[in-house]
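Starting off with a structure, shown below.
With one protein chain removed, the remaining protein chains of the complex are shown where they sit.
Labels for the chains are A, B and C, by order of writing; each one numbers its residues from 1.
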Amino acid sequence: MAMTAFESPAELAPLPFDAAKLNGLSERMIRSHWENNYGGSVKALAAVKQRLAQAQGDKDMPPYVYNDLKREHLLRTGSVVFHELYFGNLGGSGQPGTAERQAIDGSFGNFEAWESEFRRIGTGLGGGSGWVVLGFNSHLKQLENYWLADHAHGPAAAQPILVMDMYEHSYQMDFGAGAARYIDAFFRNIQWEAVARRLEAARRT
Amino acid sequence: MAMTAFESPAELAPLPFDAAKLNGLSERMIRSHWENNYGGSVKALAAVKQRLAQAQGDKDMPPYVYNDLKREHLLRTGSVVFHELYFGNLGGSGQPGTAERQAIDGSFGNFEAWESEFRRIGTGLGGGSGWVVLGFNSHLKQLENYWLADHAHGPAAAQPILVMDMYEHSYQMDFGAGAARYIDAFFRNIQWEAVARRLEAARRT
Amino acid sequence: MAMTAFESPAELAPLPFDAAKLNGLSERMIRSHWENNYGGSVKALAAVKQRLAQAQGDKDMPPYVYNDLKREHLLRTGSVVFHELYFGNLGGSGQPGTAERQAIDGSFGNFEAWESEFRRIGTGLGGGSGWVVLGFNSHLKQLENYWLADHAHGPAAAQPILVMDMYEHSYQMDFGAGAARYIDAFFRNIQWEAVARRLEAARRT
Partner (left out) sequence: MAMTAFESPAELAPLPFDAAKLNGLSERMIRSHWENNYGGSVKALAAVKQRLAQAQGDKDMPPYVYNDLKREHLLRTGSVVFHELYFGNLGGSGQPGTAERQAIDGSFGNFEAWESEFRRIGTGLGGGSGWVVLGFNSHLKQLENYWLADHAHGPAAAQPILVMDMYEHSYQMDFGAGAARYIDAFFRNIQWEAVARRLEAARRT
């Protein structure tokens, strides 16, 4: 285990692609997203962890106030992890390989059924916050799509395989309220090799 | 993968211990919890999955109404998974073994620091709903405690290692509003062998 | 205005009925609910308000950490207000008077349709936390039933007219998981005169 319980990532994970070269997602938006939203959560997580560490010895802090910080911890952990996975599954050709296609076919009947549900969840999240996650539930042994209202939501015991950010900072700058056009662009840029690697790792759980 | 995306567990997982023999948690309460709360969610998850399957072909259902069902899906999945893990980590001696003690020491400095935070989160959840989860975050490579407000919350990319239910149905029947006495009883009954197994599996992710 | 922004109620509002004389709700449960759950929130609200007052001058506290306290503020305000309204609409005969019956008929078609929806929302909240609220929306000029997931949820610009607590501490002690029997008992004890007074006041907004 790389970090103890009250530590947090020291630095931002760099974008694993050239931000100027995505297909239909502007460098300006991607850089702002990475720096301000993801970067803001890396800093916030560090600040909250520090406050939690200090609170270990503070007997005057009521447990429900302690939990207010633990909620922020959960929220910022979600933001850091999901953003790293999101950027990590962008920068690709948008063309799924055989292995991940077969896995998705096996769970959803066919690839189109999966894509249709994934997009529908994203569309329904338009105008608000949230994430769409294709996840492998290691307890139920099931590959399914999840709707998340914000960074603090998450499917119990599931490993995220493909992650799409639906917070408005993911698309407003390029598309305004046009969430559907953003979802199209997201699909064109999926890095399916990363998806395949995560799927293989998750199945070992 | 055992189940396709729109399937759900067909039956309740049996209690992995004799409900009459826990130390300070009554058979009546444990049985009601298992049958009504866990069992209710198994049935609800099946009903929601069936509605989701039907909705695949329903073009008149707006995506945000579809997502109302996906929220119920997330919530009930959390309830089913966390309850199975919760009952799965009860029925033991309450005495941690060397391996899990060392892992916890390594992350929290010492076992007492970990136990103190885990109990504090639980105490703060008294009088409401929620879960306390010791989880291994397979993305951050970190073992930490999480506060969850309800079944739909969850730490991104984390495998639950030890799970404590703080919904009031976990203790009201035996302890009334006395959440602290329930937490004591929970600790007396932890099945640490199960915790050790989960930890070992999670570290392989 | 009786209180400035960072003040909170100094004392618990006494129960407006004899706790030993409700019809099918035990004195033990009502007293525990009033003292531990409502009383706990009165104390928590005072503690949070004090921390907020101190934080006014604390420039080192990041705004998102400040908001963690504001979330607790919202939650505890909801708990204090809804509990006072809940106990305030108990202790009666369960027999609605003409004025409130007519208002409900006018909005829901008939009284049975209203009662049916109100009970259905309550039943669906069984096993978790939440409130059912008949509220008058002073912006939309509409009397309707609302589902609330917890104390922090609430209908925008609405005045609560009739409030039913569905947190498990409202019924577990007497009824176990039997939320439906609790709802029956709640209806037998509604203090409709209080409902009528609130409705009249709300309509003046």
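Annotations
Here, a residue touches a chain if its C-beta (ideal position, glycine included) is under 8 Å from a C-beta of that chain, and two chains touch if they have at least 3 such contacts.
Just so it is clear, the model here is predicted, and its values are computed rather than measured.
Taking the full assembly into account, the omitted chain touches A, B, C. Here the missing chain is touched by one residue of C:Leu148, C:Met164, C:Ala177 or C:Ala194, and it is C:Leu148. The residue touching the chain not shown here, chosen from A:Asn36, A:Gln54 or A:Asn110, is A:Asn36.
Along chain C, the points of touch with the absent chain fall at residues 1-5, 7, 9, 56, 62-67, 70-71, 73-74, 77-78, 80-82, 84-85, 103, 106-109, 113-114, 116-117, 120-121, 123-126, 136-149, 151-160, 201-205.
Contact between chain B and the absent chain runs through residues 44, 47-48, 51, 62, 64-65, 68-69, 71-72.
Those residues of chain A that touch the chain absent from the view are 32, 36-37, 40, 127-129, 149-150, 167-169, 172-173, 176-177.
To be clear about the criterion, only the chains that are shown with their structure count from here on.
A complete topology is adopted by the chain contact network, contact being made between every pair of chains. Mostly identical positions are employed by chain A and chain C in their mutual contact, as over half of the interface residue numbers are shared between these two copies.
Legend note: the chain whose CA centroid lies nearest the centroid of all displayed protein CA atoms is B.
With centres set at the average Cα position, the gap from chain A to chain B is 22 Å. Annotation: 36 Å between the Cα-based centres of chain A and chain C.
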